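So, chain A:
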Amino acid sequence: MKHLVIFVALAFSTHTLADTIIVQSTTSTQNSGLYDYLLPLLKKDTGVQVNIVAVGTGQAIKNAMRCDGDVLLVHARSDEEKFVADGYGEYRRDLMYNDFVIIGPKADPANVAGAGDVIEALRRIRQAGARFASRGDDSGTHKKERSLWQAAAIDPDAGSGQWYLETGSGMGATLNTGVSLGAYVLSDRATWISFANKQDSTILFEGKPALFNQYGIIPVNADKCPNVNREAANTFTQWLLSETGQAAIAAYQVEGKQLFFRTPARLHSTIELK
Partner candidate 1 sequence: MNALAEAFRLIITLDPDLFEILWLSIRVSLIALVIAAVIGLPLGTWLAITRFPGRKFCILLLNALMGMPPVVVGLIVYLLLSRSGPLGWLGLLYTPSAMIIAQVVLITPIIAALSNQVIENLHQEYSDTFYSMGITGRRAVVAYLVDARYALTTCILAGFGRAIAEVGAVIIVGGNIDHVTRVMTTAIALETSKGNLTLALALGTVLLTLSLLVNALVIGVREYAAERQYA
Partner candidate 2 sequence: MPSSIMPIRICDLRLTKGERAVLGGVDLTIDKSGITVIMGPNGAGKTLLLRCLHGLIRPDQGQITLGHLRVADSRDQQAMVFQQPVLLRRTALQNLAFAAPVIAKSRPQRLIEALESVHLADRAHQPARMLSGGEQQRLALARALLGKPALLLLDEATASLDPASVLVIESLVKAQSAQGTKVILVSHDQGQARRLADDVVFMSDGQVAEQSPANQFFASPRTPVAKAYLAGEILL
């Protein structure tokens, strides 16, 4: 078995380039095309080659805890802070933000569009007996959605399989399900804008502070994971947080719309390099 593994390893020995890092990432940043835009710029500036593994936030954090990544880029603030507090991350910085939106059929049977706040929007969905498609995969979006249901004092699990549909899949797969069924879905704005199978669905509810979506970036702790390429991980992180990186993030557009917004300067002005 060992010989075999080594044989296979030799068959593809090109992966261990000095300045290559693996980023455990949430899916929205990949599905929206952000990396396709940013990474070539980064490569040109710094020479760092970044390999993106895009999975849900929950899985990304777990993978990073197993040392299977050099940098973590996700959107679930409290989990991220715990990750750093437990010693898995070197430090955490706000990277960028956008917001969540509620997607639904244009006819809007629950009249979500007329709701005053997101709590009311969710209550209307429940009262109208409309269907709601949930990620159900412990991702950042899923965690956000669960916290909103809790705030609305609704237990969606009671209706699981009836009106509350947990796909257990990524954002895109869940949107495909929601769009086909005419169900409501909570999505991050970036994924929705770049999603190509919108059919009859549209953004029905948006623009409230409760739907704020913050992305964080954390280099994995090289003391805990000796395989981490500390230098390249830091270069990548610092480049994204730099004026160049932030400007590039803000400049990225899909269909004429900006998908991610730079973090206000005061939030990352006190970055110290380890």
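Everything below uses one rule, namely that a residue touches a chain if its C-beta (ideal position, glycine included) is under 8 Å from a C-beta of that chain, and two chains touch if they have at least 3 such contacts; residues count from 1.
Candidate selection criterion: all candidates are chains of the complex that A comes from, given by their letters.
The model shown is predicted, which means the values in this text are computed figures rather than measured ones.
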{"item": "Candidate from 1 or 2 that touches chain A, complex-wide", "value": "1"}
{"item": "Residue numbers on chain A that touch candidate 1, as the complex places them", "value": "4-9, 11-12, 15-16, 22, 27, 30-31, 35-36, 51-54, 63, 66-68, 169-173, 175-176, 194-198, 225, 227"}
